[in-house]
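Excluded from the complex is one protein chain; the other protein chains are retained at their positions.
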């Protein structure tokens, strides 16, 4: 088999949204993301720490879904490697030459990965102006950067093996005596670039956007409350057991879930050992033992194939007679 | 009628607890309160900003309950005023000469107030060493001071009138079209020294302890999670609509509820206008719209009479056919 | 002698400024104060927690100076009391009927107090919309409210006695063996409504504006740095020994000094004991022992008399052969 492409990090997500103006309010006015480019069809946004063209693309469409998520690779050749890697695995693969795909992105390849998720691999991307110290422009949630994706998929051991084959490490898991319920996997040395959680899929459960400090997470919730828009707050703020991050989950106007997330830890040592949570440890999903709202388990964003059609959903394969398994290992994710 | 005593502030609470060692772990090791005095029968504790002998007294007893809460009055004569004020209202009144009551407290009077709650009024109290800037001794929740009490009582308009007659202002309320569900009342110019919330009573719903910043509230929750003691976290952290404070509610080893609370606002202007929340505004109890756990509505600490017997409970008097009314205006408080 | 007026709190400051547009940038865009009213001649501003018309008035004028500072009194009659109180002391006194003085303020009296400082006493003031929970409108420094004034005056014992006669308490002092170098005095139960510091005077050393948490003080400094306007940052951020507050000192476009200030402590107990700092304790001016920049000692805003003429300056009266005494007890304040 061919070598895997050298993935640097989770780089951007492209979402189909049904009302660009409503999305702009949520992502720009409330989350404080910077508009890199804007036209009738799409918004290209990035966080204050990001030096590349975008980390979130919102594309106007009749139905809300995930267009694709994207990984940046280390060298131009890694785009070719990605093409071969997925072709050999029988995945749908499509080359997207520079100028024909997402604005700002160079030569890329798009695949439907073994989980059924549309994924782009690219190396070249236009730069964005350095805003790290433009504190005067940091507003709302003060999002610094995209941190990770969270994917629902019915066969976690298979998903884990697939991502291992792509060169990802595993920082944490939720496990039963003989079952793997969820896995947090990374290329950049943080807790994750992608989390894999058991449930019907493929679904995009959420994307995680990083801020620098916890008070920014609290302020995020406060500005939604201030405007009587607290229904956009789905869960939290709270502390995750897994990852140790402080979070709040929001739903955008199309129901796409966004986690505003701060503070995980370094995982880049060569002998980093996976930290394994028992599925019965109440703190794995909320370190403070708070209950998780049902919608967080039951709802997620459908995903597109390479032609923009919704991918069909497969059910989970674990025996759930005793343990209900969902997005973080307990509960059941249903099509929304 | 005689003049009301000039109340300065909510000053201390004395709780009957069943296991002093367990209480010490919770209040000293976890909340970080400073031990002013300790013997076989009781713990005398105070926050880092407090310059008087104690704000929390934990007394060993066979059954957990509120012994009494206490207001400090401006002058020694106000103790006499309190005695006359309550005697004229037909309340049980007992003079407690210095040296016969709670350690550190001078001449006092104890009453069962019209709500059925045991309350002490005192002026003299021993000092405590200034620890405001002893940051090296600030640990755990880093409690700065006692902020307020929260009382469950079945007749809020009556309770409101009683506290008005004691000279308290009203910062905020929860109201229906014709009903008063809850009132936040103050002498010191913060949101409250006491909150009155509808439900069977008399009960002590909780005491509120102030910290300086939100990260201290988060750290409070984190240290309970760290030790696998997250069941002591009952609700939150969250933002209150009423008061605007950031909070977490804990239960001590006897089930006494403690709110760790930060950041309200100045209410001392002579024409301060009560801020009225509609009982149907979802943000009044949690500004972020998060649901409130049932136990927070249904459980509270029983209170003693002047002889240490549990006070009987009266049910609420509102027609609750359409709205269920509880500790913050929705839900039902039941004897725990 | 007549009774002193019952002062509630430091309420607002009116500053003569030379360029309203420049002032607007500083106070509104950077500090985040809310514009209550604005015309060709003046800006009326308030913090997010303030429920009255303004706490800062910026009046266009050819020369920068303090027009007056203002105390709110408890009852309309206290305005009359103020008039008599200062008339008996031989101070210049002028009645300012509602509609003839500062916009939004009712019937008032203005005096030149015994320190040579122009001070207004008023009771009635128009309300401002409640913005406490309009987090979406909180920007820049996120100023919550005016906290205090700081006055330079050559005779601190005399100034202390004058403010005592006005009913102020004293939270903290800086003292030598036989000298009083500075005093922090209050009516609302915080560390101060006014600080008196030794040096040539009368000068307005600064006004203190409160935020809720330290990260807002840091963000204040960051936004000035972001725009290359760091020369507006004069001192700090730092921790005060006196008051224990976390601060940053800014200079507005006219050189008026503003302290962004967070977190002091409750001083409202009837037997609160003044906390005395020794003038040789290095931590009194900066709890971390950092040096104070010279301009902070040497520069301050001149003040007007009742007719808008600059008040003459008197030198200090302490023997400074061994200790140099300035705005916080060490150093020398010179006319700027």
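Residue numbering begins at 1 within each chain, and the chains themselves are lettered A, B and C in the order written.
The definition used in the following text is that a residue touches a chain if its C-beta (ideal position, glycine included) is under 8 Å from a C-beta of that chain, and two chains touch if they have at least 3 such contacts.
These numbers come from a predicted model, not from an experiment.
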Touching residue (missing chain; options A:92, A:176, A:189 or A:255): A:189
Residue in contact with the excluded chain [from B:5, B:225 or B:268]: B:225
Identified contact with the non-displayed chain, of A:34, A:54, A:72 or A:192: A:72
Interface with the unshown chain - residue positions in subunit A: 8-9, 49, 51-52, 72, 74-75, 123, 127, 130, 132-133, 144-145, 188-189, 212-214, 241, 244, 263, 265-266, 268-270, 272-273, 275, 287
Sites on subunit C contacted by the missing partner chain, in the whole complex: 214-215, 218, 221-222, 224-225, 228, 230-231, 233, 237-239, 241, 246, 282-283, 287-291, 293
Where the unshown chain meets subunit B, residue by residue: 133-137, 139, 213, 215, 219, 222-223, 225-227
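Criterion: only the chains that are shown with their structure count from here on.
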Label of the chain whose CA centroid is most distant from the centroid of subunit B: A
Chain copies touching (subunit B, subunit C) - same or different residues, decided at half shared: same
Centre-of-Cα separation between subunit C and subunit B, whole angstrom: 34
For subunit C, residues contacting two or more additional chains: 133, 213
